[in-house]
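Heads up, one of the protein chains got dropped from this complex, but the rest are sitting where they should.
Showing chain A:
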Amino acid sequence: MARIIVVTSGKGGVGKTTSSAAIGTGLAQRGHSTVIIDFDVGLRNLDLIMGCERRVVYDFVNVINGEATLNQALIKDKRTEGLFILPASQTRDKDALTEEGVSKVLEELKERFDYIVCDSPAGIEKGAQMALYFADEAIVVTNPEVSSVRDSDRILGILQSKSLRAREGQEPVKEHLLVTRYNPARVSAGEMLSVADVEEILAIPLLGVIPESQDVLKASNQGEPVILNADAQAGQAYSDAVDRLLGEDRAHRFLDEQKQGFLKRLLGGGRG
């Protein structure tokens, strides 16, 4: 049975699309057929992060409106076997995604894929609500920063009251906390909320902690999901998170400040 996973946050710019790309790729790498859907109508960006922006012909809204078939709109990832992308439309029509239309497309995707990853737009308006409406699981992406934590709590409230599972009184959406842009040095200096602080406030299980890293920007510059960079800490942290999502037990890494060696400090080296 296919699982629908929404990647959401409330606040913008916390790393939803980066996380969707990394987690979708990670699931496919492990042999699960996966599609990542961009729900950000009007502000399409998943295609850029996945490096397939020049291959977009048809989009999600075209499929809903019957202007293209799913096969025409799905973009096959060239690096990872079993991974597909369904791009968002660049239309300015905010009502392009209807509940009925989205439901129809998801039903069709469920027959072909093991995992459907929904990359939510920012905010708590209709677009974000549509992205989470059909979800079985939710990955709440949070930066260790006041506005992001508060917005994550609001989106959790919406998951618990406005998702299909909540409306129909089914088993609730399974919630996961993904802390991104984590800077252990600033945490130990008392300048940044710790993972434990964020966990305590939001009170949902921790899926992973992604360290703040220059490799994330480098990956998006190149249009390659950061999880493909096995040398990068951020890539490794996403890999661990995907394993945990699949029920495996992985210890959390990169939570503590790394003491730089004398020589490295002297030379001003070091990467995030």
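As a working rule, a contact is a pair of C-beta atoms (placed from the backbone, for glycine too) under 8 Å apart; a residue touches a chain by one contact, two chains touch by 3 or more; residues count from 1.
Just so we're on the same page, contacts and distances are computed from a predicted model.
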**UniProt protein name of the chain not shown, from "Acyl carrier protein", "Cell division topological specificity factor", "ABC transporter related protein" or "Fe-S cluster assembly protein SufB"** = "Cell division topological specificity factor"
**Item:** From A:M192, A:V209, A:L228 or A:A241, residue that would touch the chain that is not displayed
**Value:** A:M192
**Fill in**
Touch with the missing chain holds, among A:D114, A:E137 or A:D153, for A:D153
**Request:** Would you write out the residues of chain A that touch the absent chain, in ascending order?
**Result:** 145-146, 149-150, 153-154, 157, 161, 187, 189-194, 197, 200-201
